[in-house]
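The complex appears here without one of its protein chains, the remainder shown in place.
Our next item is chain A:
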Amino acid sequence: MLRLVRGFEELALGLVRSGEITGGIHPYIGQEAVAVGVCAALRPQDRITSTHRGHGHVLAKGADPARLLAELLGRTGGLNRGRGGSMHAADFSLGILGANGMVGAGGAIAVGAAWSARQAGEDRVAVAFFGDGALNQGVLLESLNLAAMWRLPVLFVCENNGYATTLPAATAVAGSATGRAAAFGIPAAEVDGMDTEAVRSAAAAAVERAAAGGGPGFLECRTYRFEGHHTMERLMKLHYRTPEEVADWRALDPLPRAAALLPPGLAAELDASVEQQLGAAREFALASEHPSPERALEHLYADGLRPRAGHRG
């Protein structure tokens, strides 16, 4: 899965560069251990909310890479029929309640999903992924309180990659992420976010506890994005982090670390199968149809209400 997420992002980066994906993406490269580790601890019925940097979460929760890629390309074969793009990719059939373009927005939505499951008498945990930047969103802090007060089965996963765009977390977050969770009485742990197994086992413990009625959990995963905040960053000359810092974190790349744990030969075998899967995904996505402009506002209302056009005749 690590390999799939990395390979998917590399493929998508190529399609951004060639102009086939418009609007660019927020690459997940470097942070794979978080999405893959957390989702490995989830059961099929569990749900997630994701972020603007969501491809890793969506894939790790089981979405079809071909349909995710078609979504990034704005094609009808996409997860969202080409209506959402990178920042809104969702697959409700898999409990993926969507990437979200607003920083911190997924937290309280996940709390609602957890409440809903409890109401329905269903054993489902909800996971909210968010970045260090979201730690300063009021709605996220409010949602920690609600989840704790009502002992809801939700796991908050803060991916602290050190920056909100160019703003260092060290200059933006007073106290600490785990300290904030602890202030609401939520058990919080700091985890090496470059170590898939460490993330998986911390998440598994929190999920088990939440599912057993023990209330919410909080993980702060220390990680790093190897690429820019957004693909547009390549075109800018930004100096918010040093090449040495990037190199230090690249040395902690979660992929070789995980590969070293595999029996000899298996890593190469997995690589080959991922390559094949992604080749097929690319072919599917590029062959998928573009939606027709007359259907631009299809799905605006769930009851099929047709909005008035913006012009007459």
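As a convention for this text, a residue touches a chain if its C-beta (ideal position, glycine included) is under 8 Å from a C-beta of that chain, and two chains touch if they have at least 3 such contacts; residues count from 1.
Here, contacts and distances are computed from a predicted model.
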**OP:** Between "Pyruvate dehydrogenase subunit beta", "Lactate utilization protein", "DNA ligase (ATP)" or "Energy-coupling factor transporter transmembrane protein EcfT", choose the name on the UniProt record of the chain that's been left out.
**Re:** "Pyruvate dehydrogenase subunit beta"
Subject >> Residue of A:98, A:193 or A:254 touching the missing chain in the full complex >> reply: A:98
Original post:
Can you list where chain A touches the absent chain?
Top reply: 47, 49, 78-84, 88, 90-93, 97-98, 100, 102, 105, 107-117, 119-120, 126, 138-139, 142-143, 145-146, 149, 297-303, 305, 307-308, 312
